[in-house]
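Next up is a structure, given as structure tokens.
With one protein chain withheld, the remaining protein chains of the complex are depicted in position.
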Amino acid sequence: MKRLLLFCIALSLLLTPLFVSVAQDRNVFVYGHPVAFPNLDPSSGNSNENVVMGNVYETLTFYNAPGSDEILSPKLAVSWEASEDSLTWTFNLREGVTFHDGAALNAEAVKKALDRTISIGEGSAWIFWMIDSIEAADELVVQFNLNTPAPLDLVLSAGYAAWIMSPNAADQDNAWFNDGNAAGTGPYMIASNEPGQRMVLEAYPDYWGGWTVGQFDTIVFEIVEDPTVLEQMIRSGDADFTYSLPFDNYGPLADASGVSVVVTPSFQNLLILLNTVKEPTSNKLVRQALSYSFPYADVVTNLYAGMGTQARGPIPANMWGHGAGLLQYSQDLDKARELLAEAGYPDGGFSLVYTHVASDLDEQQVGELWRASLAEIGVDLEIRGLAWEAQWDLAINDPASAQEAFGFYWWPDYITPNSWLTGMFVSEEEPFFNLSYYSNPDFDSLVAGASAISGTDRVAAEAMYVAAQELLLNDAAAIYVVDLPDIHVVRDDVSGYVNNPGYPHVVFFYDLTR
Amino acid sequence: MTDSLLIVRDLSMTFRRRSGLFGRRAQQINALSQVSFAIEAGETLGIVGESGCGKSTLARCLLRLLRPTGGSVRFDGVELLALGDEDMRRMRQQMQIVLQNPFSSLNPRLNGFDLIAEPLRTHTEMSRKEMTDRVASLLAEVGLSSEFMSRHPHQLSGGQAQRIALARALALNPAFLILDEPTSSLDVSVQAQIINLLFRLQRQRGLTYLFITHDLGVIQHISDRIAVMYLGRIVEETTSEEIFAHPQHPYTQALLSSTPVPDPASGGQRIILPGTAPSAANPPAGCAFHPRCSQVMEECRTLFPTPRATAPDHQVSCHLYDFAQYQRIAPTITIPEEERQQ
Amino acid sequence: MVYLSFLLRRMGLSVFVLVGVLILTFIVSRVIPSNPAALYAGARPRPEQVEEIEKKLGLDKPLTEQFRVYLADLLDGDLGESYHSRRSINTDLSIFLPATLELVIAAVVIALVFGIPIGTLAGAYPRSPFDYATRFVAIAGVSVPSFWLALIAQSVFFSQLGWLPLGSRISRDATLFYPIAAQTGFYLIDAAISGNWDAWFDALHHLILPALVLSAYPLGVTIRMTQASMLEVLSETYITAARAAGLSRPVILFKLALKNAIMPALTVVGLSFAYSITGAFLVEVIFSWPGVGKYVTEAVLNVDFPVIIAVTLVVTVFYIGVNLAVDLIQALLDPRVRLI
Amino acid sequence: MARIEVGSSAWFLIRDRAALISMAFLLLIAVSAIFAPLLTPYAKQGMGDPDLTAKFKPPSIEHPLGADSLGRDQVARLMFGARRSLSMGLLVVLIAIAIGAPLGMIAGYLGGWIDEAIMRVTDVFLAFPPLLLAIAIAAALGASYINAVMAIAVTWWPWYARLARAQTLSVRERAYIEAANSIGVRDRVIIRRHILPNIMTPIIVQGTLDVGTAILVAAGLSFIGLGTQAPFADWGVMISDGRLFFLSGRWWLSTFPGLAIFLTAMAFNFLGDGVRVAADPRLRRLL
Partner (left out) sequence: MAILTVENLRVQFKTPYGAVYALRGIDLALAKGDILGLVGETGCGKSVTGRSIIRLLDENAQITDGKIIFEDNDLLQVDDAEMRRIRGNRIAMIFQDPAAALNPLFTIGQQINDVLRAHASEAREDRRNRIVELLASVGLPDPAQMVDVYPHQLSGGQQQRAMIAQSLAAEPDVIIADEPTTALDVTIQAQILDLLRKLQRERAISVILITHDLGIVAETCQHVVVLYAGRVVEQGSVAAIFADPQHPYTRGLLAALPRPGGRGADLKVIPGSVPSGLERIVGCAFAPRCEHVMERCRQQQPALAEMGSAHLSACFLHASAQYD
């Protein structure tokens, strides 16, 4: 062993000087990314590859970061209007935009791109479910015919499926994109891709927005699963940007020099869906007792290092439709005991299964903290980490034998309160994402009503959403754990960074300078 | 011959060893070829031969520890090869074997009592008490004290271990005992003890022995009749006296002459056989001994010599005696020095 | 001739084993309580999509039919497509497999280069302090959890000393400024072929730490085996005979005995090579080494069974191949084997 | 206990200092695992209850090895974790022996097509890269302590089948088996009385050596989340949990469970070596 060590030391000494630094004649931005990009097809990709898509492709409209004056701003479309009945939408495209392969952006191209996405029908393509047809009304005018009134401008700003790709690219299949090819209108092009390791983007010189000094000409995604390594990279300046570090490590990191930890509310929240059809959680009182047993404060302050906030209902606080006056459960074990007694479980005496994604330490620790509290009211919690698909499979197969508590993250596909309520709580014949198996006709009609008028009368819609949530909270169909923050770590010498929770973890490199 | 205890006729044993691609090519090894002999009750037949001649295979075939591929074995009027497995298992009470190395033929994990009691457990329903008495009397019979009931094989000397093995073989009062080189792993002084014991037991119990060995000194001492084996066949068979007085087969002659005699005065010219015994997988045509034989003739190379009598009660398989039943040809026994080296 | 039939027979058995492995993995993958179609569909599929995809992937067909299709594809050399990334597994493996092999080969080479001489000397001087120290090192090598050793190594050589990089296969600078022209997928080889020495040193620099960590186990095994078989060989009569013939100690030790001792050691080295392939899985995860291990670990977390089956198959082929190679080398070295 | 005879295997084992120290160490670990609830004031934390007030406390008098991300005392976690890590190793080996040894004996003793069939199945399992099959099975069955044990055992039994078969083949050739046959002892009695006792020694030796390796593999599975589930922990889980904070200064989280695995595996290896030498008179001479 000693010999090995000596050998290794000798070799290191020999090699080290070679790697001090290679002169950089390029302005490089490094994004330390915690997961690989699964599917680089802009039509079907609906996962972490959005951080690439957001810079390579563009959408017709752009969802502005909360706090902006307008919800949307123009991107590839410079203006748009809806018909009175919201069934016909016309978008006027930006002039002089070219794709990376040289093709010009026009109505035909947009139609072809979106038709491709709709016809493939995978990933998040379902967000276009209301589109009947797309027509190229003019060279730069696209017209959408809908079957149901819907806020299409919002839909077209989605961070998944709404990307416009070149007509040539639209002819290609999934494999072509996954080989690292792309042709969008965005400011960056994919230069090289070493799957699972590293992806390099280069500036698209003919970008319609033009280029100025200080902007980055090269973007590198370093795929590093290990948060420890990510943290070391950002600390040492080896990366300019990263996220997904353990919450407990952000505190010390914020104190480190040269690094800023940017914390902003996100549209993502963590819930624990409670099984409403299986004994004993089918009993509303039991579910309420469970809601009172949850250690909200400990979770928020300790697991999330005070960076998240306790949720109040399913819709996060930075989203319209969030009811600031809604009932917020807090930990009250006495109350929980009373409720259990009332429900016929005076000393608890039952056990529950809580499932979570196996690799998710936060969800696991949520379970561990909750379990300790539940133990005090005589309820035993079994924590089971599963692959997401297995967890889901267990839930949808047979609600009567499914887990009682399902750790669940939700985020909107496009940014509307409807996403949370319809996605998780509207009655489903076959359970899909309503994994509480919650079924309440009053709730269903309120949500449906709100959704129909949300494009036209937001105030009325908001009131209906709040009313619906009241029902939900009283029925305690879920435990609303935390509205999650987006936490991003950025090197201080990078300026211009603003988090936009509408496009989770996407960094719009074009806006940045060093 | 009808009253012989054991009659063996044309016993053959062919092993198949698979080789080649996926074992398709089968190699045949004729370990025994048409072996015939008979043993009278109370008699000792000695089988002598060198390693690989098939003498141990013969012993195992007689007990059906190996299944012969041809021939007949009649024991006490019963055709063994026709017996069902269960009948054969019971028949083994009547015929027992004592193996060469007592340390390997005794399970090291069992003590003297368990070793000797095993046949009793297998074939009888004795109580523990009866069994203990029986084991004690068996131990006494082979000259050991009852102390040995609690000894494990590693605590025994070679002679003691072989006595235990004998006691075990005698436990079920068999009529017939196969002794497979029972003394060859023992020192001379111990060997004498065991041989004396074997004689005593034969006298007392009227046992019939098949005694297998490569040691001519021992075999002539203990056997009434002797069969000489070479490459799976009996090449000569006659009485003990006759074979030492008038060896007929050139191989027997060489064997006798090769055996060192502890008498520096006996001196005489020795026959030194050239070469080694051929493999049973690939035996020479004709007489298997012909490549080493100093008196090889043309027919020896092609024609297998069937057994023939050269004297009353003296069978030899050799072409030298083709035309002369009951006639002895005195073969020359000197070989030129050069040839010996081949 | 006999040698050839020995070889053919061994290969025939290997094919049998491979088919067995295939069936077994396939069964394991299909009894799993999960929903591959949902995985394929992505983060938030719709019910219609899932059904659609089930049809597309043939998951609605009976198991035997699925197996037939899988087998037919496999015989065409197509390992299928990842449900998670939708990339062709062939393409992925052509990138990840060389990375893993480069790492594993480096580790095994380290193990052999150090293990055999150390084991030989330890076997030659039993009960010496060197022997005891060696025994300790060998046992430590096979007892240390590789993933823990990796952490410790990172902390020492990266955090404390700053000599070696924390992970990944090559530095970003190399990717940007002197990229390796991929041919074999082995960076050291590719870089050397194209004379790209900056990249070569860069790749080596990245290889050292994970390879050392990974070599702990095979090193321990090699030392142990070499030592044990050396000890045994040295007690053989032919060694006594060589000593009785007055041969010198170095000749006896390194010419005669080592050749005999290396035989049993070789089998175990073959096994430990195969073991290192799986051992690499955990090490790769920690060192962000873009190899099969990281690939499959990710697939496991996603229950991406086409990838798991494919990797199992490919690694099994290597496993079988290595064992076959060891058998053949032994047969070549040992004149006696040929006659069996 | 029986009197230890000079020159017996037990006597050799006791004379082997490394084996003796290993035995003492393993005894210590076993005792602290079995009596963990009595030996630590933090028994409930050992079972998973958080104590957020002690979150990330570095080693101190109260928490000699520090506290983890939920404030649990590491000593208590290690002691309770030992229950799982040790039992995983032992169970894997016991199950593997229970499956492999009878199959190997049957294959070796009966031979013929039964042997052929058993050995081909064994070949298939042997050809699997060990960790990989365990990963696949654990992924298929779902992550849990017992599934991890089963998964590893499934990859392990073929070794014992092979070992038992090889041993049976050599024992079967011993003259005392032939002697028993010649007496007319039945096959099953021969297997039980003559073969089993005589092949147990190498199996026990291999088993002792394997426990250490099995603990390592089990820790590897737990490390990637396929073993023991929260709130319980084994040593592999503890390394994995602590790893996130390892390079950022909270070194005590991963270091100690890693050391525990390392030392325990070493102890089993030294002990196994000792048993091997003690059980094999030929090796006693060589060493």
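Note that the chains take the letters A, B, C and D in the order they are written out, and that residue 1 is the start of every chain.
Operating definition for what follows: a contact is a pair of C-beta atoms (placed from the backbone, for glycine too) under 8 Å apart; a residue touches a chain by one contact, two chains touch by 3 or more.
All of these numbers come straight from a predicted model, not from anything done at the bench.
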Quiz item: In the full complex, which of C:109, C:181, C:241 or C:325 touches the chain missing from this view?
Solution: C:241
Practice problem: Using the touch definition up top, pick the residue from C:260, C:278 or C:312 that touches the left-out chain. | Solution: C:260
Quiz prompt | Omitted-chain contact residue, chosen from B:9, B:109 or B:221 | solution = B:221
Exercise. In the full complex, which bits of subunit B touch the chain not displayed? Write them out.
Key: 50-51, 157-159, 187-193, 195-196, 199, 214, 216-218, 220-223, 240-241, 244, 254-255, 257-266, 270, 272-274, 276-277, 340-342
Practice problem: State which residues belonging to subunit C touch the missing partner chain. | Solution: 236-248, 251, 255-256, 259-260, 333-336, 339
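Operating definition for what follows: only the chains that are shown with their structure count from here on.
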Quiz item: Between subunit B and subunit D, what is the gap in Å from one C-alpha centre to the other?
Solution: 50
Practice problem: Return the distance between the CA-based centres of subunit A and subunit C, expressed in whole Å. | Solution: 38
Quiz item: Among the residues of subunit B, which ones contact at least 2 other chains?
Solution: none
Quiz item: For subunit A, what residues touch not just one other chain but two or more?
Solution: 232, 358-359, 387, 390
Quiz item: Where on subunit C does subunit D make contact in their complex?
Solution: 13, 16-18, 20-21, 24-25, 28-29, 31-33, 126-127, 135, 139-140, 142-148, 151-152, 154-155, 158-159, 231-232, 235, 274-275, 277-279, 281-282, 285-286, 296-297, 300-301, 303, 308, 311-312, 315-316, 319-320
Quiz prompt | Complex contacts: residues of subunit A adjacent to subunit D | solution = 227-228, 231-232, 246, 248-249, 252-253, 298, 302, 358-359, 361, 364-365, 367-369, 371-372, 375, 383-387, 390
Practice problem: Sort out for me which residues of subunit C touch subunit A in the complex. | Solution: 32-36, 38-39, 41-49, 52-53, 84-88, 91-92, 95-96, 110, 114, 137, 140-141, 157-159, 161, 163-164, 166-169, 171-173, 175-177, 179, 198, 201-202, 204-205, 208, 212, 215, 219, 285-286, 288, 290, 294-295, 298, 300-303
